[in-house]
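Up next is subunit A:
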Amino acid sequence: MARKISMKQAINEALDQEMTRDPSVIVLGEDIVGGAGGDGERDAWGGVLGVTKGLYAKHGDRLMDTPLSESAYVGAAIGAAACGMRPVAELMFIDFMGVCFDQIYNQAAKFKYMFGGKAQTPVVIRAMVGAGFRAAAQHSQMLTPLFTHIPGLKVVCPSTPYDTKGLLIQSIRDNDPVIFCEHKNLYGFEGEVPEASYTIPFGEANIVREGKHASIVTYGLTVHRALEAAVTLAKEGIEVEIVDLRTLSPLDMDTVLESVQKTGHLVCVDEAHPRCNIAADISAQVVQQAFGALKGPIQMVSAPHCPVPFSPVLEDLFIPSGAQIAAAVKRTLAWGKH
Partner candidate 1 sequence: MSEHPQAPCVGIIANPVSARDIRRVIANASNLQTADRVNIVLRMLTVFASLGVPRVLMMPDKGGVRAMLLRHLRRESNLHHKFPVLEFLDFDPMSTVDDTLRAAREMRAAGVKAIIVLGGDGTHRAVVRECGEIPIAGLSTGTNNAFPEMRESTITAMAVALFATGKLSAAQALAPNKLLEVSINNGERSDIAIVDAVISNERVVGARALWKAESLAAVYLSFADPQAIGLSSIGGLLQPVGRQDKGGLAVQLTEHPTQRQLTLSAPIAPGMMRDIGIAHWETMRAGREFEVGASAGVVALDGEREMAFDRADRVTVTLRENAFFTVDVARCLQTAAQRGLLRHPSPQSKKET
Partner candidate 2 sequence: MPASPFPLGKNELLQVYRTMRTIREFEDRLHVDFSRGDIPGFVHLYAGEEASAAGIMVHLGHGDRIASTHRGHGHCIAKGVDVMEMMKEIYGKKGGSCHGKGGSMHIADLSKGMMGANGILGAGAPLACGAALAAKFRGKNEVAISFVGDGASNQGTFLESLNLAAVWNLPAIFVVENNGYAESTSRDYGVAVDSYVDRAAGFGLPGITVDGTDFFAVYEAAGEIIRRAREGGGPALLECKMVRFHGHFEGDAQTYRGAGELDDIRANQDCLRKFSAAVTGDGLISAAELKSIDTEVLKLIEEAVKEAKAAPLPTAADLTTDVYISY
């Protein structure tokens, strides 16, 4: 029986093991150690939510606190990657990508292509995503579609501690730029994680629950909401299959299509806003590639087209709920029947 650790601890372990294995791995970010330049404790924070705590004691100056300037330090991580290092830069909240997006999508993402293949940018940008933390509009977005849209970037969003450790190690070893999304509301979520180092390949979705009536495709926190919906639906005799995408770019459409072929009904759930999100992307691809397999219209369940509200009662309405997902499953199953 493997021990259980939280997603937060899984991230810490992945970083620790990779930094031990490979001296070219460095970690940069604001307050990832904490207490720099002051008279108090060094490693005062270990990251705003303590994810990187304890690493400084083991790896010292390969953890670098940065001044408050994302363009500069995310850009520096990218430049260092182009020069042979393997930096892991923390963009504290993915919402901050606006201040450094050029470095990510115009520089890192495009070096290999623009330079005719003669470049390698093995940088990982870790960022907290997602709502439910009462952190309000500018600290709670998902924004994953903005990154999956960009050729040259890989985008990863695990939903369990096991997937988190394996995918983060994979991301660090991967030679392309990777945006590694960590749902802040899952940091405390615990699961079984092997102590040894291991990787999980990109582009491989995970079937977290098998079922024959409908397929629910999603990622991140909403995997767990889908699991809640599955329990409710099962009481009514509806067995849903849940596909956890795990990596959004590359995207494992094969597993999605296989599931749709099997069930004929698809519900895509996405915590990102509805316009141009992953759910819309997958829906369009399924319609093109497996139209004949569909027995009812695809349902998309996403957050609404509004910023993340502050008031807890409103924020709780923002994230797709188990009930909304279950309702969507029933809607597509009911189509054409009266």
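If you want to know what made the cut, all candidates are chains of the complex that A comes from, given by their letters.
Quick notes
What we mean here is this: a contact is a pair of C-beta atoms (placed from the backbone, for glycine too) under 8 Å apart; a residue touches a chain by one contact, two chains touch by 3 or more; residues count from 1.
In this text the structure is predicted, and so the values were computed from the model without any measurement.
Picking from 1 or 2, the partner of subunit A by touch in this complex is candidate 2.
Every residue of subunit A that touches candidate 2 in the complex is listed here, in rising order: 24, 26, 64, 66-67, 69, 71-85, 87, 99, 102-103, 106-107, 110-120, 151-152, 154, 174-176, 202-203, 250.
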